[in-house]
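Only a single protein chain was left out; the remaining protein chains are all shown in position.
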Amino acid sequence: MRYIVRRVGQAVITILSVIVLTFLLVRSLPGGPMDYLRAQLMQNRTGRQVSMAELQSLAREYMNLHPGEPIWVQLYYYVSSFLQGDLGQSIWFGEPVSSIIVKAAPWTLFLLTTSIILTFGIGIVLGAVMAYKEGSWFDTSSTVVSMFLNSVPYFVAALLFVYVISIQFSMLPQSGNVAPGLEASFSLTYIGSILEHAILPIASLVVTGFGGIALGMRGNAVKEIGEEYIRVAHLRGISSRRIAIRYVGRNAVLPLYTQFMISIGFMFGGSVILEQIFAYPGLGNYLLTGITARDYPLMMGIFIIITAAVVLCILFADLTYSKIDPRVSTGSGESY
Amino acid sequence: MQAETKHKFDVDDPIFEVRNASVTFDMERGESKVMDSIDIDVDRGEILGVVGESGSGKSMFASALLDAVPKPGVLSGEIQYYPEDGEPVDLLDQSESEIKEIRWEEISMVFQGAMSSFNPTMTIGDHFEETLQAHGRDISEGMEYADELLSELYLEADQVLGSYPHELSGGMKQRALLALSLLLEPEVLVMDEPTAALDLLMQRSIIELIRDIGEERDLTIVFITHDLPLVANLADRIGVLYAFEFVEVGPAYDILTDSKHPYTRALLNSTPNLDTPREEMRPIEGKSPDPVNVPAGCSYHPRCPLSDENCVQNDPPFQSDDGDTDHQAKCHYIEQTRREIPLNLQEVEYSE
Amino acid sequence: MSETNETFTSGSSTEQQTARSRRSLYRERLDRYVLTPLRVIWNDWRTRLGTLIILFYILVGTVGVHYISEPQIGGPRLAGIFEAPGYPLGTNNLGEGLMSSLVHATPPMLKMITAGAVFATGIAVALGTVSGYKGGRVDTVLSTLIDIAMTVPGLPLIILLVVTFQPTNPFVIGIVLSINSWAGLARNIRSQVLELRDNSYIEASRIMGRSTGGIVYDDILPNIMPFVLISFVNTARAVIFGSVGLYYLGILQTPENNWGIMLNNAYSAGGALYSWDSLYWIVLPMATIVLLSFGLVLFSQGTERLFNPRIRARHAETIDETSPMEE
Partner (left out) sequence: MSETDHVVSLDDVRVHFEPESGLFARDDDVVKAVDGISLDIGENDVVALVGESGCGKSTLGKTAIGTQRPTEGSVSYRGQDIWEARDGDSDAEIPYETIRRSLQIIHQDPGASLNPNKTVLHSLMVPLKLTEPDLNTFDRRDRVHEMLSRVGMEPPKDYANRYPHQLSGGERQRVALIRALLMNPDLIFADEAVSALDVSLRIDMMDLMLELQDQFNTSFLFVSHNLSNASYITGKADGRIGVMYLGELVELGPIDEVIQNPQHPYTKALMWAAPNLNPDAAEDTTGTPLRKIDVPDPRNPPAGCRFHTRCPNAREACKQTPPETDVDADGDHKVACYRAIDDHEYWDSPELSD
């Protein structure tokens, strides 16, 4: 029970510290937030001089900043507004950041969850098979292939796929998340086109990801097969299928949990480049447009949401871990 | 292969008949014989103690009895198993499914490391149910029998069955493993150093439990250990293993008071014991043999005080100088051993 | 069998003090700490191939740069591999030699990798060991810090930092790129140290009164070294991927050339995309990236053997060969 309280506390602290971090980043803009805002407004809007009072109201509206107040009060406003879901106004798009996020988030989540599930699914199965056929040509060859695939960055794979498959062979769509002109509905064509557009981005994440998982799984499984209780189980007449799944498979997957958590953060981060290559309208893509347009409120908002999503996923994984592995003991030894 | 009529060491109703069983491993340093053509019989219902130092091939002997020699070891020779009802069966040429029927239903095994014999992510109860299921037994009836077994071993059944392996103490795990091995009411129980990792008091208590269960269920028990005194008053007969073969086999009482092989005597003299005076305790010099190049002739000659040309040349067969065939040793000079190597047990005057 | 060092006489009596030169002492140390690891590396095909690839890149980055001239515009446009004289790897749409730009992009990349990897591994080892060994409150504070840093997604954080501070010096970029990859490593090192800490030989050293520093250096570090080296290699790969990605997106702008920029030019340069014959222009930078990271992965596969005392013993001249028969 105490473990759960500690983990939730930790997650809250992480999210808060990230919000504060963005607050500091915004304040450390070259030349301060105010004249940055003025420059932005001048550039996008009517180009007329903006009075100080008007600027202050805009600052509050766009970036939850309350210039002129003492630093701590500003921080308080900044954080409380975020917690109430008001992530400020995007300058570039002129609409509240939160609405952009609501529009973009499902796409990114769809892309990432499928990639993570596929990467781990393929990785675990391949790793287990490699362990069972340890030393055979299949094992050595797939180890080399996994090592090679694992050393290809996902965006390089993405570029290659786009170049070869969608342009040269023009088989799969090069960009976008759904064929233009189709309105959102659960009709077969709409969903079919979503899948068709999603194949390449997911493939580039999965192809370069499963290698690492397979190697990790293989290492654990080989160690597990050497354990004595496997031999005892075999002697007890337990079917080798059950041994493969319930003994070797189950116990070899557990150490992959930390790798699973790290890869959640990695994949969310990776979506930025991936969505740009495929012009896929997800959170990453909007983050990138925000960056190129120096649209700070949008950037900060999306960054915080991405972090929050990652933190929640990891918290969930952490809590379910103790259910799966009864040996989990979180004691820390006495100090020396 | 004509089954030899005369059973070894006057065993009249053998449950096991082992004929030149050997296990060979081919390591880069050459082919190593970890079990060197062993001939022995195990009587039905007896407790046979098998004693040998670490590295003498005793664990291999245990695995051979279940035809479960770990890869890349190769088991050769012939092990006849005589079930209570039904005709004898040679374990070595059983198909995978046939051997599966025999393992745990007829012959089951208790391993040394109870710690690592249970799957850490499964409760003890799961192990029991899983075994019953694998052998097509009725679960509820089986679990009732398991409760009975566990309480007979001084364990609260539901508390043990519900907990995970890491939640039990060493002694409890060992007894749970013992109960698991008796779950399908086997006829033979092979135990490889079952109590080595436990406290002395727990060891002795478990030995007593094994003795009672053995008698009650008319079990044949093959008890393997490096600790001679531990098995001294449990076993009916004792076989001493040295350099991957039996060098002396006989009734426990004769082995203890009047052993015929110099190695057994050295083993007895080197075991700390309450009664024997401390001055006579002497360790065994030299190193245990290497399986790749087992010395020619008698394998003990490098460490034996009586060894001479004859020992170095030819390997002595099993013999006994006083004619009783149930107590024999592989040594050319048995009467000399008895005369010249004193057993410090003999001089002790009984204190109480 | 190991040849005995003849200059060492058994120290049965001190007055028979032959000239035990210090040379033999250093020779033994040299053999054990330098030559043996090299032999171990050379022995396994994976580490041998990995080391060769890494050395190749280092050579290119340090020596190659002087031989191959800076890339200039004006060469034949879009010449394929070996098509144009003087440009073995062909040219891009502006006529710049691909080989020269690839070569000249290597030194900054090497700086970035070393800076990032050293920074991340250094912090990870320090934090992981201290929190693992010290335990108690120190451990809870540090491990919470580690867990927080681990959950923050890397790339977006890096992007924000890069955008706000616009770093140009490759060393700084390297550090920024590995800003949060040290967390995962620190957590793993901490769990390894926790396991090691209650080992009896460490308790024995503590009881002998050895300083904590001495214990960490002698008893703890050698056991976690295989992992430290693997984390060094992994961070290096993360820095490569990160930097190339950011250069590709155009977020990182530095005067020096970078494989990412080449990829960007190749990918977005109008017509080049739609014809097969400009495939080489995209594949070349990709190949350089993948080859380097493959070399690093290969090298990391063999590190475990490097620090395994059994394997070192087999390759060391000064270690007695015979080992007791394992039962």
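In this document, chain identifiers A, B and C correspond to the written order of the chains, with residue numbering beginning at 1 in each.
As a convention for this text, a residue touches a chain if its C-beta (ideal position, glycine included) is under 8 Å from a C-beta of that chain, and two chains touch if they have at least 3 such contacts.
None of the values given here were measured: they were computed from a predicted structure.
Contact with the chain not shown here comes from a single listed residue; of B:Arg44, B:Arg137 or B:Arg204, that residue is B:Arg204. Remark: the omitted chain is touched by one listed residue; of B:Ala252, B:Cys298 or B:Cys331 this is B:Ala252.
In the full complex, subunit C touches the hidden chain at residues 2, 4, 8, 10-12, 14, 20, 25, 199-201, 203-210, 218-219, 222-223, 307, 309-310, 312-313, 318-320, 322-324.
For subunit B, the list of residues touching the undisplayed chain reads 53-54, 154, 169-172, 199-205, 208-209, 211-212, 226-230, 232-233, 252-253, 256-257, 266-268, 270-276, 278, 281-284, 345, 348, 350-352.
Please note the rule applied: only the chains that are shown with their structure count from here on.
Relative to the whole-protein C-alpha centroid, the nearest chain centroid is that of C.
Of all chain pairs, the one linked by the largest number of contacting C-beta pairs is A-C.
Relative to subunit C, the chain whose mean Cα position lies farthest away is B. Annotation: 52 Å between the Cα-based centres of subunit B and subunit C. The centroid of the Cα atoms in subunit A and the matching centroid in subunit C are 26 Å apart. Taking the mean of the C-alpha atoms as each chain's centre, subunit A and subunit B sit 58 Å apart. Annotation for subunit A: no residues touch two or more other chains. The multi-chain contact residues of subunit C, meaning those touching 2 or more other chains, do not exist; every residue touches at most one other chain. By the touch criterion stated above, subunit C contacts subunit A in their complex at residues 133-140, 143-144, 147-148, 150-157, 159-161, 163-164, 184, 187-188, 194, 197-198, 206, 212, 237, 240-241, 244-245, 248-251, 263, 267, 273-274, 276, 279, 282, 286, 289-290, 293-294, 296-298, 301. Subunit A contributes residues 227-229, 231-239, 242, 246-247, 250-251, 254, 324-327 to its touches with subunit B in the complex. Here subunit A touches subunit C in the complex through residues 10-11, 13-14, 17-18, 22, 25, 28-30, 147-148, 150-153, 155-156, 159-160, 163, 167-168, 258, 261-262, 265-266, 268-270, 272-273, 276, 287-288, 291-292, 294, 299-300, 302-303, 306-307, 310-311, 314, 332-336, going by the rule given at the top.
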